[in-house]
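Encoded as structure tokens, here's the structure I'll be asking about.
Only one protein chain is missing from this complex, and each of the others stays in its spot.
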Amino acid sequence: MKVGFVGLGHMGAPMAASLLAAGHTLAVYNRSREKAEPLRAQGAQVAGSPAEAARGAEVVLTMLADDTAVEPVVFGDSGLLAGLERGAVHVSCSTISVALSERLTDAHARAGQEYVAAPVFGRPEAAQARQLWVVAAGAKRDVDRCLPLLQALGRGLTVLGERPSQANVVKLSGNFLIASMMEALSEAFALTRKAGIAPETFLELFRSVFARSPVFENYAGLIAAEKYTPAGFALRLGLKDLHLALEAARDFQAPMPLASLVHDHFLEGVARGMGALDWSVLGRLAADRAGLSGATQ
Amino acid sequence: MKVGFVGLGHMGAPMAASLLAAGHTLAVYNRSREKAEPLRAQGAQVAGSPAEAARGAEVVLTMLADDTAVEPVVFGDSGLLAGLERGAVHVSCSTISVALSERLTDAHARAGQEYVAAPVFGRPEAAQARQLWVVAAGAKRDVDRCLPLLQALGRGLTVLGERPSQANVVKLSGNFLIASMMEALSEAFALTRKAGIAPETFLELFRSVFARSPVFENYAGLIAAEKYTPAGFALRLGLKDLHLALEAARDFQAPMPLASLVHDHFLEGVARGMGALDWSVLGRLAADRAGLSGATQ
Amino acid sequence: MKVGFVGLGHMGAPMAASLLAAGHTLAVYNRSREKAEPLRAQGAQVAGSPAEAARGAEVVLTMLADDTAVEPVVFGDSGLLAGLERGAVHVSCSTISVALSERLTDAHARAGQEYVAAPVFGRPEAAQARQLWVVAAGAKRDVDRCLPLLQALGRGLTVLGERPSQANVVKLSGNFLIASMMEALSEAFALTRKAGIAPETFLELFRSVFARSPVFENYAGLIAAEKYTPAGFALRLGLKDLHLALEAARDFQAPMPLASLVHDHFLEGVARGMGALDWSVLGRLAADRAGLSGATQ
Partner (left out) sequence: MKVGFVGLGHMGAPMAASLLAAGHTLAVYNRSREKAEPLRAQGAQVAGSPAEAARGAEVVLTMLADDTAVEPVVFGDSGLLAGLERGAVHVSCSTISVALSERLTDAHARAGQEYVAAPVFGRPEAAQARQLWVVAAGAKRDVDRCLPLLQALGRGLTVLGERPSQANVVKLSGNFLIASMMEALSEAFALTRKAGIAPETFLELFRSVFARSPVFENYAGLIAAEKYTPAGFALRLGLKDLHLALEAARDFQAPMPLASLVHDHFLEGVARGMGALDWSVLGRLAADRAGLSGATQ
């Protein structure tokens, strides 16, 4: 397929290389041109602007740092809006805001162009090893056309609905999950270090008991299914354990703000009569706060 | 080995059965006697009190709901303190407070008895399938004596140091990790539901990208090693993404208090000059808050 | 009145002096005896134990640092339980736990003695200037007997119900209000300093607009009355302003975790359909979380 690619940073460069390796014809563009040279050596044509990279292309992918980097690439004088053919697709792989994704959807539609959001999960090493996971959303016809490209980037693909910005919501939610797990780990390491436990020991346990076990996905399944009964472990017992964790945190002088937050949600659940439900009923409390239907009855 | 076992609830009963199956001689006690009957059928002797279960035993395990349940079993008239032989070991598998664990350490020592804390990770199904993970701490000699029993309970074992209550800190930290992951998932499901994404879709993505990948253990490794440079993903980029997640949360009216908490920690890190470090530097911030050495310099 | 007084620290010493000045007969006790000497000079008798201070007294007041200090004074060998006459009253002015206050209620009742909780608001300067505010709870007959003493301590008195520990709940709630105001001020000072505003300027504004105006008590009145309509200022406008404050906090790199917390509560309110109510509807949200009647319907 004839493809344009804009943004050749730590992520973009190996992604473009993956497309070349899969046999596609590539015109690449990067603001600082020297980053394009290695790809030229692999057979890519080097363009002088996003619009030039888009000329004659069926699909143009962009992989940029943030909203600020995406805006001139699309809306600028030699940007994609100006350069993309009618009916061609802009596939935005960048982690950008929901708001910008919706602006892009509208702007491309007005220009007779198509827009697919396809942010990726994975660090630069994963991009190099074609181990990214792609989350795509957009008009079914367009996503289908891009499948060969998206599949060439990584190990897997999740296709969402017709509204491109949904993919951005999912990408941001995923990064939030990582950040949350890191915060939880950070607090747990601080507490256990103050209790005299070597970080390597707790790390080993985390690997054995959590990371390489289905525990997290099992709980995710309960929350997705809103299946809070029968209780495998009752909310009121979870409240007890979080209370004991906070007591330990106080005794060892290791503040655990995330533990406090979760404790208070458990306490809310018990106060509202959910103490005998499974502790994954946290899912219902979050849904209630969001005003999801039936939540507050 | 001649063993006593006190507490035959959802967890205790299958654990006692595992010990019987491993060939040990068991005297069991439960407050409501009928729960002991199935074990009698499997060859256990049924005792009339904790002290009676302890008579002649080399080791007595207890598996009870909380501090309140453990106290009479140990300190009561026919409790373990009264009934355990000199030199015999009380192995406490219950999830109890650090404070009670330290009281038990002292009380047994004064009575010439030994004490090991060995809480377990796993739900009742795991107990039945001998898939628990045991975390043990106590005098090395005592832990070693109990190894055949602890290994018979589950799929693995982590041995900590000589201070029994360390095992309780680790158990509480583990339950805190689960609760945190559930809260993060709950908020992510609420947000994505409000953005029109089916829970099953987000669940599938969670499985593929997070639960069945080494992402969490990789970050745990960075925090354990305090290795925040070179940055695979810089803190200031993480701040940007959490900000975008919160913008989406506001637009879709799905409150995300955990995202807010983590966002503020990222902002603190950037304000304190850590913006170019890896976003796992959350670990240093938590350590700073706990006053861990060198943290605030 | 013949009165005992135990605990002559920064608060207790001037309180005891106030009672002497009001004409009461005092026997005082302090663990380190030298603190009692100035009161002896003012006419107090110095006792060798709490029990001795209680001998013949109609009322004994205690003013100690915390639960740990109160316990031996009451339950110890020469403690108040042992020394107080039948029908005499123990007035506990210390800031102690609700749990200990209830234990004291029971223990004194079993000993045929009376118990009143009467914690005080005010710092040592206020104690010296007889400007404390006393919050008393207990059997009406007992509180009435103690009125001349309680009124001699300060500028005012609030009498609650018959359950002494209610006074402790109120005292702890009051200290929580101060701590919360300090946290809010701390975050506001940090933000405004980073925006280049001198602390004295913001302080001056705080004095003029908030501290010396009825703004806080007006809002307290709305929450107490659960009167959230008509809206003087709508919740959705408050959400907008908190959002803008957080935007400023991000731009100036001044983390505001309390602002984040309140923002998320505002967002919850709007998500649950309360956007047009007065922003003091935060009161309903807190009540909902506590499961207060009708809250979640």
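Should a chain be cited, it is by its letter among A, B and C, assigned in written order, with residues numbered from 1 in that chain.
Note that a residue touches a chain if its C-beta (ideal position, glycine included) is under 8 Å from a C-beta of that chain, and two chains touch if they have at least 3 such contacts.
Source: prediction; values computed, not measured.
*Asks:* Among C:31, C:55 or C:163, which one touches the chain that has been omitted from the display?
*Replies:* C:163
*Asks:* Which residue, C:1, C:82, C:111 or C:287, contacts the hidden chain when the whole complex is considered?
*Replies:* Only one listed residue reaches the unshown chain, and that is C:287.
*Asks:* Touching the absent chain in the whole complex: find that residue among C:3, C:27 or C:242.
*Replies:* C:242
*Asks:* Against the chain that's been left off, what residues of subunit C make contact? List them.
*Replies:* The list for subunit C reads 65-66, 95-99, 121, 123-125, 133, 135, 156, 158, 160-161, 163, 165-166, 168-170, 172-197, 199-212, 214-217, 219-221, 223-226, 232-233, 237-238, 240-242, 244-245, 247-248, 251-259, 261-262, 265-266, 279-280, 282-283, 285-287, 289-292.
*Asks:* Touching the missing chain, which residues of subunit B?
*Replies:* Those residues of subunit B that touch the unshown chain are 257, 268, 271-273, 288-291, 296-297.
*Asks:* In the full complex, which residues of subunit A touch the absent chain?
*Replies:* So the residues of subunit A touching the missing chain come out as 243, 249-250, 253-257, 260-261, 263-265, 267-268, 270-271.
The working rule: only the chains that are shown with their structure count from here on.
*Asks:* If subunit B and subunit C share one sequence, what is the angle of the rotation that overlays their CA atoms, in steps of 5 degrees?
*Replies:* Copies differ by a rotation of 180 degrees.
*Asks:* Using mean CA coordinates as chain centres, what's the gap between subunit B and subunit C in Å?
*Replies:* That pair's centroid distance is 37 Å.
*Asks:* Find the geometric centre of each of subunit A and subunit C from their Cα atoms only, then give the gap between the two centres in Å, rounded to an integer.
*Replies:* For subunit A versus subunit C, the centre distance works out to 47 Å.
*Asks:* For subunit C, write out the residues touching at least two other chains, lowest number first.
*Replies:* Subunit C, residues with two or more chain partners: 257, 268, 271.
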